[in-house]
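All protein chains but one are shown in place.
For reference, chains read A and B in written order, and residue numbers begin at 1 within each chain.
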Amino acid sequence: MRRRLFGPRVKLAVGAALVLLMVACAVFAPWLAPHDPYAQDLMARLRPPVWADRGSWAHPLGTDNFGRDLLSRLIHGSRLSILVGLAAMALALTIGTTLGILAGYLGGRVEQVVMRFADAWQAIPEILLAIVVVAVLGGGVTVLILVLGFAGWEVYTRVTFNLGRSLRERPFVEAAIAAGAGGGYIMWRHLLPQMIPVLSVIATLQVGQLILQETALSFLGLGLPPPTATWGNILAEGRERLWVAPWIANLAGCAIILLVLGINLLGNGLRELLDPKRVGRG
Amino acid sequence: MAYLLRRLLLVPVPLLIVVVFVFVVLRLTGDPVAIYLGIDATPEQEALLRAELGLDDPVPVQFAWFLLDLLQGDFGNSLQHRAPAMELVGARLPATLQLAAMGLGLAIVLGVLGGIAAAVWNDRLPDLVLTALAVIGQSMPSFWLGILLIQLFALELGWLPTSGREGWESAVLPTLTLAVFLLPNFILVTRTAVLETAREQFVATARARGVGSARALFRHVLPNALNPVVSLVGLQLGRLMGGAVVTETVFAWPGVGRLMVSAIFQRDVPVVIAGVFIVAVTIVLANLVVDIVQAAIDPRIRLR
Partner (left out) sequence: MRSSLLALGAALALAMPAAAQQRGQLVVGAAIFTDSIAPAAGGYNTLSLVYQTWDPLVARDHNDDIVPALAERWETLSPTHWRFHLRRSVRWHDGTPFTAEDVKFTIDYVTNPRTVYVRKGRIAGIAAVEVVDPHTLDIRTTSPAPLLLRGLADIAIEQRAITERLGPAEAARRPVGTGPWRYVEWISGDRYDLQANPEYWGGAPRVERLRIRTIPEGSTRVASLLAGETHIIEEVPVDLIPSVRQRRNLAIDAVESSVSLVLTFDTRTPPFNDVRVRRAVDHAINKPQIHQQMLEGLGSVLDGQLVTRATFGHNPNLQARPFDQARARALLREAGFPDGIDTRINTLSGRYLSDVDIANAAAGMMRAIGIRASVNVVEGAVWSRLDRNREQGPIYQVGWFSVGDADFNTVWYTEASRRNYWTNAEFDRLWEEARSTLDQDARRRAYHRMMEIMHEEVPSIFLFGLPRIYGRSNRVAAGWNPPRDSLLRLHRVELR
């Protein structure tokens, strides 16, 4: 067998480094950021990053549409973006997986109730959900997390349901039932671990999606209002200026990519290292 | 058979949930008459229009009327367009169906092949490249990719038109954009599913019996690995609408997505319901097919 380019340990190290870097940025933002992320200077707007022709070290990553320091905004933006992305993902994952396993394992009436509701949920545009939540609850971080979380659960439900109804007929589940294990125990100890690989892939990708979605919702007055630094807002502001100031959207996009890549590598590395079935070297 | 029958009988349930939800949300969060007439509206005009549209009744009564018409296949008239809602949606539907079918088809083919390739060359260069591409694709907003593609293929190279829907050339960039939006999930989920299945006992047994790797892959691993991938096809149908809206806007593609979004903002209930209804029917039927296909591929699933 040819040598692997990167085994679980490398993945774990690179992934952990990326994620730690991002989290450190979020935690220490006020000390790390060279400028006030809200200080605007219209005369210095749309300055390119230091490596471009007209760049300077005063603003290493350039400035945005209002002359605010982009590096400082990205560092500060990591706080809310990571929080929203991870929290909303966790919410969706918990709701979706619980319902999906129940429906898959129990089948029958539970299956029909849960899965028909999931069908309906899938068809409802997210904007509608956002509109009703804004009308009832208003804006803010918590509401945003709730909306994004509740909008995205059915992904997990479908996947776990379909895996669950396949898994429940396997010998190890039948053995557990024969040994007198209860349904809850079987779902938790036997079904869920089998689903983790696929779930973790979907969850990782969803974090990136959720951070992007925050942008779309701020348009409805639901997300975090424009002066707030979030990666989504930076990206949205860069959108109109992709031609003249591509670095704004590109850098915010890179931040999201690095975070998702980090979580992905970290997750894969952890799983492969800890997996008892793992064979071969690491 | 009994399972299939029950599923078919239950088809109206999610549809009803969707219709109720959309109706209530739109009715209670905005006033279509005020939006339509704008700031110049006079009270007399508003009263007149409200009476004409039956908006004077309490919301539950309005809903009852609406449902009654719906049962007869009448979705009502659009206020903004002053035309039957289903006719409007129907006129825009082919553009979106074309985009969706080609985008999803491309994403499935490339995604599954890419995922298998990544799994076969697990942890080596192709895997690294494909995984990185998937992560980048997923974190890249569609509008960004769309504008990039326009710049490259329409402006720099001049091969394709920037936008619109005339001739096959105009469909290339929107299809590509939508496919990239859907692709990453297919690559990574296929990759993981193949890898997980490959490590299971029955594959090892088959390999031990002397089955070659290619044969093991296609005969033993793939059919079992497809479960989450097939689930994903059904799921992506829901995401498709969201992706289609952005793609249709960037490329000025005259599809249902844009129609629906503007109808939502104008609280044009009949149009939104007509559109969502079609999406819901598609999703419900697709999920039914998915569930049955999965049971057919995977003999361990018993439908009950």
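One rule holds in what follows: a contact is a pair of C-beta atoms (placed from the backbone, for glycine too) under 8 Å apart; a residue touches a chain by one contact, two chains touch by 3 or more.
Being a predicted model, the structure only gives us computed values, none of them experimental.
**Student:** Sort through A:12, A:134 or A:211 and give me the one touching the missing partner chain.
**Tutor:** A:134
**Student:** What residue numbers in chain B mark contact with the hidden partner chain?
**Tutor:** Interface residues of chain B facing the absent chain: 29-31, 34-42, 44-45, 48-49, 52, 78, 80-82, 88, 91-92, 143, 147, 150-151, 154-155, 158, 161-165, 249-252, 254-255, 258-259, 262, 265-267.
**Student:** Which parts of chain A are in contact with the chain that was left out?
**Tutor:** 38, 40, 42-43, 45-46, 65-66, 131, 134-135, 139, 218-221, 225-228, 240-245
Assume only the chains that are shown with their structure count from here on.
**Student:** Return the distance between the CA-based centres of chain A and chain B, expressed in whole Å.
**Tutor:** 20
**Student:** Mind listing the chain B positions that touch chain A in their complex?
**Tutor:** Residues of chain B touching chain A: 6, 10, 13-15, 17-18, 21-22, 25-26, 28-30, 122-125, 127-128, 131-132, 134-136, 138-141, 143-144, 147-148, 151, 184-185, 188-189, 191-193, 195-196, 199, 227-228, 230-232, 234-235, 237-238, 241-242, 260-261, 264, 272, 276, 279-280, 283-284, 287, 290-291, 294, 298, 300-302, 304.
**Student:** Note which residues of chain A are touching chain B in the complex, please.
**Tutor:** Within the complex, chain A touches chain B at residues 2, 4-7, 107-108, 112, 115-117, 119-120, 122-128, 131-132, 135, 154-155, 158-159, 161-163, 165-166, 169-170, 197-198, 201-202, 204-205, 208-209, 212, 215, 235, 239, 242-243, 249, 253, 256-257, 260-261, 264, 277, 279.
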